[in-house]
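I am attaching a structure below and will ask some questions about it afterwards.
Apart from one protein chain that is not included, each protein chain of the complex appears where it belongs.
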Amino acid sequence: MSVDLRGRSLLSLDELTDEEIDHLLATAAAMRTPDRSAPLRGVSVALVFLNPSLRTRLAGETAMADLGGHAAVLSPGTDAWKWETRDGAVMDGDTVEHLRDAVGTISSMVRGLGIRSFAGMKSWAEDAAEPLLKAVVAASACPVYNLESAQDHPLQSLADLLAMREAVGPTLHGKTFVLAWAPHPKPLPMAVPFAALRAAARAGMKIRISCPEGFAPDTAFLRAPVEVVHDRAAAGDVVYCKSWGAPSLYGKWDEEKALRARHRDWTVDAARLGNARFMHCLPMRRNVEATDEVVDGPNSLVRHQARNRLLVQKAVFLETLRP
Amino acid sequence: MSVDLRGRSLLSLDELTDEEIDHLLATAAAMRTPDRSAPLRGVSVALVFLNPSLRTRLAGETAMADLGGHAAVLSPGTDAWKWETRDGAVMDGDTVEHLRDAVGTISSMVRGLGIRSFAGMKSWAEDAAEPLLKAVVAASACPVYNLESAQDHPLQSLADLLAMREAVGPTLHGKTFVLAWAPHPKPLPMAVPFAALRAAARAGMKIRISCPEGFAPDTAFLRAPVEVVHDRAAAGDVVYCKSWGAPSLYGKWDEEKALRARHRDWTVDAARLGNARFMHCLPMRRNVEATDEVVDGPNSLVRHQARNRLLVQKAVFLETLRP
Partner (left out) sequence: MSVDLRGRSLLSLDELTDEEIDHLLATAAAMRTPDRSAPLRGVSVALVFLNPSLRTRLAGETAMADLGGHAAVLSPGTDAWKWETRDGAVMDGDTVEHLRDAVGTISSMVRGLGIRSFAGMKSWAEDAAEPLLKAVVAASACPVYNLESAQDHPLQSLADLLAMREAVGPTLHGKTFVLAWAPHPKPLPMAVPFAALRAAARAGMKIRISCPEGFAPDTAFLRAPVEVVHDRAAAGDVVYCKSWGAPSLYGKWDEEKALRARHRDWTVDAARLGNARFMHCLPMRRNVEATDEVVDGPNSLVRHQARNRLLVQKAVFLETLRP
């Protein structure tokens, strides 16, 4: 009957039951009312960023503070030592500390460990296997929170689900979710598009991917029907705008660049959006991925999504770390 | 009768009434006694530094912690994304996130947003117009604290006022405040000199600027009489030592450098100080701006000013954020 997530990690939406998701989102929604009871007093977590962050870092730090606990933010390679990740490595080169020792140390001092580590973008198979996230989980003595890995971002999934339930209505089942590819000066990884697809699939939405030829990703992991269309027009209830590098040329980014550059007209504008709700995880290249008109328009959910990142983070910390 | 600053921003001393200033300074002075009642428990702010900081960052972080709340420190460009500031920009270059989205996000997660952004130093008119500070205010969903902008620094104004009241006496009216230009290897912006002038003018002090020819700034904004003298001798009750780039050659810094270099003998030493109190906002180039003898001497208020930065910060957070 009752959901108990104490001591649990959060690596992917895939690990949560429908009931657990409902419980987390209800808890998140209740977080809108400030709470001065400090339920996590004396509880500390560490948030490790191997890549830059604004939303995730601020949401994590603020979530713990608002709950009476503390989040220490670490950026190895900047303010701490650069990590070796290969097992059995003879460390006579640049890396100063092995991930196993760093994670072992960190996780012995705190009650939870958040980790952000973007895709290496060299090999699809390697990125899909999430080697760094798995190595952190293996080395950690405490629960691990995925703060965006090579191909997943569960806190984004939860924030997006909450935003869709609130804006589109509690019954998302059968509505159409369009993942709309958009131009970008750089090839981006699949973490957010896959996290958004996971959210839509779990909500029972009809999934359509609107992208140029060569950009359709392998979505076998979803175990849900996915329709791919290669035209810009993509009517739906929700248009989730996101850029990603062409999977057909993954790792060959010099080649891919030319292909991507051919599709600069895929910017999500008012015509492409139609009457759909507009979503984007941010940060966004304005007037490249989507026009100002769309982003700042009445159908845009980007502010809700960002705000929900904090609410969802508070719910996850509270439910997994409460005494 | 009673002053209520809840929900207010702090962008400049100009926005505060005399009564509000008195109230903030009285609150600041009372902050010397530690308070374990945690009046801001559950309250979080974000402090965004687009430029380096020691005093402001430590004062802000410590102020919130001492009051039971939390300040998250963000440094976009270092640990987060670099911001685009131009409206309508087509973001296909280096900037990864628009200020509007970043500030919108941050201000949706916290109760107050501090921002430090130094002058661009290219155009006097642009710096005087404070475009970045205004853009942050326009984009923010919560109160904004100016942690030093192109041409203002209200927390410094308040800390300096408190230091002068304590050291010179509660009646500053009619005393002479000398803003004493000093040499420096780099052309510095007007934020601190203007903030100090605002403080002196509000206290009803007689204002004298002692600087070489070409260095007198446009002080029309003060609406107070300002005497400019071009000799080093500058007797007064308070000598506020500060360097700034020559306004007469603003933006033409290669040319200005030669002019500035001609005045290396304007260092504030014991003779130039006379019997006045010595003030400086720090950081300071010792033995260039002022001699060790003066800075560490019995008439120096630099430690009081620095200490007051914390007290004033606590007063501002407490008064604007208390329930």
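Residue numbering begins at 1 within each chain, and the chains themselves are lettered A and B in the order written.
Here is the rule we go by: a residue touches a chain if its C-beta (ideal position, glycine included) is under 8 Å from a C-beta of that chain, and two chains touch if they have at least 3 such contacts.
Quick caveat: nothing in here was measured; it's all calculated off a predicted structure.
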Which one, B:82, B:165, B:206 or B:285, makes contact with the chain that was left out? B:285
Just the residue numbers, please: which parts of chain A touch the chain that's not shown? 41-42, 44, 46, 69-70, 72, 74, 76, 78-81, 84, 88-93, 96-98, 101-102, 104-106, 108-110
In the complete complex, which positions of chain B touch the hidden chain? 34-36, 38, 49, 52-55, 57-59, 61-62, 65-66, 68, 75, 78, 185, 282-288, 292, 295, 302-303, 306-307, 309-310
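Operating definition for what follows: only the chains that are shown with their structure count from here on.
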Could you work out how far the Cα centre of chain A sits from that of chain B, in whole Å? 39
